[in-house]
Every structure is written in structure tokens, then in C-alpha cells.
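The complex is shown incomplete by one protein chain, all other protein chains being positioned as in the whole.
Presenting chain A:
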Amino acid sequence: MNRNGGHRFDHEFIYEIVPGGASVLDLGCGDGELLARLIEDKKVQGLGIEKDIDQVAKAISRRVPVLHTDLDLGLAGFPDNFFDFVILEKTLQVVNKPLLVLEEMLRVGGVGVISFPNFSHWNVVASLILTGRMPVTPALPYHWYDTPNIHLFTVKDFLDWARTNNVAVEQGLAWVNGKVVPLNEEEDIFAEEVLFVISRNS
């Protein structure tokens, strides 16, 4: 699945917050790089889900356990709260059924970590208004015809979903001008990419 962008602030943040020995499910794990590091350095019990078989093969060669399946099918087969952490790095915008994926993520895991490109970033919005064309930016480097991103949404869209679905946002981070800063909802236009730590309100 899509892991665009050169910088990996989400990678680094997740690597820092996952405690040793935790169980981690990485949805759209790609080539398994993050899980490989977590498994090796932190003795994490990791499992990836990935729908591209070439990426699956790469993950396997890194000794990362990975299941070749489509997130749009849900996570049936995994019990509630089976994982300590469920990761959804830059993947939500490429799935067909984002709401199902979010629901399943919160069902099988205690804590969800989610990152995505922000469509309300000023550069994106300005580019759309000024050029009249779908924006091509570092966080959204594709053309309209070849983008894997099929559900584009903004920080506010995501937070609206969280509020109406009883989802607690534990933490929000933004990638602004090459730096990681705490996310300010009112200044979301400066956030090129964002990351949220979420959980189900009990």
C-alpha cells in the first residue's frame, strides 16, 4: 500500500511510543520496515496486513509475519482488543471502506495510531483554487489518474468523525515545514501530514 513521502515522522513517532513486548498490528504494512525494527529492537509481537504481494514478499524476507489480504474485507478472524496497538500509516486514504477499516481498527486494538496527508493544507487548497487542477504536493505526489488516494479528507473531517463516533483523540501531531509539532486544530492549514493516537471512549 501507499507509503508516500520521503520523510517518515510517523514512523519515528510510532517507533518511540510502542513499548517493548507490545502486540502490534500494522495495517497496510508495506515492506514491513517499521515492524521489522519494532520486532528486532523492542521484541514486539508484530503482524502486518498488506494487499500487494510484492510488498508481502519483502516483509517476509525481513522476517516480519504478514498476512496477504485486503483491509476492505475487514479484520474478521481477530478477536476484540487482541492487539495493544493498531497502526494505520498513510493507508486510510487508499482503502475503499475507510469507515469499516476505522471501526475494525478500534475493535481489534486498544490504541490506534493513524497518519494521513492533510487535504486542507494551504498549499493543497491554494493549488486547487489557483490552478484549477488537482494538487501535486510532496505529501500528495500523484496525478488525479494514478493516485492510490481515493478518499481524501482533512484534519477537521477526521476529527468530526472521531467526535460523532465516540472516539477519543489522545494525541495529535502535525508535520509542519519539516518539523513535528503538536497539532492545533485551528491551524490545520499548516499541517502537511498529521498523526493521531486514538482509542474508543469507554
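Note that in this section a contact is a pair of C-beta atoms (placed from the backbone, for glycine too) under 8 Å apart; a residue touches a chain by one contact, two chains touch by 3 or more; residues count from 1.
Going forward, contacts and distances are computed from a predicted model.
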{"item": "Record-based protein name (UniProt) of the chain missing from this complex, from \"2-oxoglutarate oxidoreductase subunit KorB\", \"Response regulator\", \"ABC transporter permease\" or \"Homoserine O-acetyltransferase\"", "value": "\"Homoserine O-acetyltransferase\""}
{"item": "Identified contact with the non-displayed chain, of A:Ile60, A:Val169 or A:Ile189", "value": "A:Ile60"}
{"item": "Residue ranges of chain A at the interface with the undisplayed chain", "value": "23, 45, 47, 53, 56-61, 63-69, 77-79, 82"}
